[in-house]
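Structure incoming, see below.
Omission of a single protein chain aside, the complex is shown with its protein chains in their original locations.
Let's turn to subunit A:
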Amino acid sequence: MALYNFKKIMVVPTSKEFIDITLSKTQRKTPTVIHKHYQIHRIRHFYMRKVKFTQQNYHDRLSQILTDFPKLDDIHPFYADLMNVLYDKDHYKLALGQINIAKNLIDNVSKDYVRLMKYGDSLYRCKQLKRAALGRMCTIMKRQKQSLEYLEQVRQHLSRLPTIDPNTRTLLLCGYPNVGKSSFINKVTRADVEVQPYAFTTKSLFVGHMDYKYLRWQVVDTPGILDHPLEERNTIEMQAITALAHLRSAVLYVMDLSEQCGHTLKQQLELFNNIRPLFANKPLLVVANKCDIKKISELTEEDKACDKLLAARVDSKMKGKKVHDVLNRLHLAMPAKRDDKPRPPFIPEGAKVGRKTMEVDAPKRKTERDLEMEMGDDYVLDLQKYWDLMNQDEKHDVIPEIWEGHNIADYIDPEIMKNLEDLEKEEELKVKAGEYESEEESEDEEMQEIRQLAKQIREKRKMKIVCSKEKDVHGPRMPRTVKKVERKTLEKEMGGLGLDMTGKDAVSRFSFSSHYAVNARRSRSVTVLKKRKREASVAPTSRTRSQSASRPPRDQSGVRDPKMAKKAKKLMKSQQKDMNRQGKKGEADRHVFDLKPKHLFSGKRKSGTNDHR
């Protein structure tokens, strides 16, 4: 129904506002950053998007306006006529038509410029095209200023129209101005219409609601009608006429007996006759108002005749036709009697007893409170006395609940004894079968010995690993032969392995370097022999650690005399000084220390120290 949409029409902005809103929206909702070095398709897309966005916005809003405003052909003729009276049908249609045209123009503009944008070859060109497009759209909107203003006013007025439902029961009050229509509606309904001594106080239709026979009735108050032909009527009167013409209601023609409205009875009668065609098909009632001022009996004869005439023509049906329609559709169904058996309603005994007890004061049961009062200090609340058990004397037992981390309630089972018996039998069988016998580790001595040895082996291996890890790998790798092996350690080690180290022979035979010593001696003996030919020298007598003798330590090799040695040492130290100053480990150490790490020297220190902040 078009009835409620009048209030839900969107606000129609002024043209300036409209333009501002749309342009700012385009600015905000589309990307804004573009550079001329972007790829051309990207630039084009960027500007096309803006043009399309603006067009879309305009289109949407204008379409919404067009759909919100009611089409005069689609709504109830009463409203159509009313709107015509108030706003002029032609003007209204024109305004909406203009809006429609504007919408189409904007669409066309956008289409054209988007097409043109495809041939834009630089950022500047595309930008100009976009400017042109938006500019044209805004100009179109500027031209709609008048239409938009008009539509806004129409909308505001429309939303304030009273909600008259043309289809429900209505009473229509009409008559000359100032006869008392508004006073009547004020009395009968909760409406609060202005009542003033001057004519045309009521300038438009007003609605009030009242209840009669459990139904809601609309009472419509109209502005007064003067007696002149239809063409000369002004807007206000036309509203009343429209209401009369279209609303299917009961008409109350109100007449002022006292002629306080400024018009004689005769004039009022004439008016009545003039607008009689409008009353066709509607129940009519003539209301003689203001009879406190001038009673009917005080009317002159002339007047009485008029009254009689009126009375003869009065139809006092107040009911609308609608109610009859409804009655026709209702039908009350009663079940027909099957046989003569009486079937009274069934009331259970308990209900009857209950009702009886409610009526008579029954003797009360003794409550705990009563007991407490009786026993005074001796009273102990013992709820267990109400328990309903198999043996009544077990009521006051202390019931065990927990045993060693188990809930006794989980074991309660009427068949527990049977199950226990089964379990015990099973257990016996198992014990007999020997499941619980631990396999004696009948380990012979051999196995035990093997175990011992394995343990020792493992330990030894672990020790070796640990020793190997403790080696210093950061120094220079010296060959094994440089280290002096003491006799004691050798004896201990080899002795641990089970070898006999007592003899001198043994040591030499098994020591590693001794083996070397033999070979070295062999090789050296050759050169020595050669040398012997030139010089006489003493043959080596003892087979001591000849290894160290064959290789002089580094700081003595290639140095002639102590003077040179001193000089060499000095040189070494001076070079070392440099590296020491820089904290270098050696020549190849190129590590760069970070003495002022940024995280310790910059930023606010929140809750730490300078060590870690």
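One rule holds for everything that comes next: contacts are C-beta pairs under 8 Å (C-beta built on N, C-alpha and C of every residue); 3 or more make two chains touch, one makes a residue touch a chain; residues count from 1.
FYI, contacts and distances are computed from a predicted model.
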Chain not present in the shown complex, as UniProt names it (candidates "Probable ribosome biogenesis protein RLP24", "Transcription initiation factor TFIID subunit 5", "Small ribosomal subunit protein uS10m" or "GPI transamidase component PIG-T"): "Probable ribosome biogenesis protein RLP24"
Touch with the omitted chain, as defined above, among A:11, A:389 or A:482: A:389
Option from A:214, A:386 or A:436 whose C-beta touches the chain left out: A:436
Candidates A:424, A:555 or A:589 - the one touching the absent chain: A:424
Touching the absent chain when the full complex is considered, from A:336, A:399 or A:467: A:399
Contact partner of the left-out chain, one of A:40, A:353, A:457 or A:482: A:457
Hidden partner chain, residues of subunit A it touches: 387-391, 394, 397, 399-414, 416-417, 419-420, 422-424, 426-427, 435-436, 438-439, 441, 447, 450-451, 453-454, 456-458, 460-461, 464, 494, 496-500
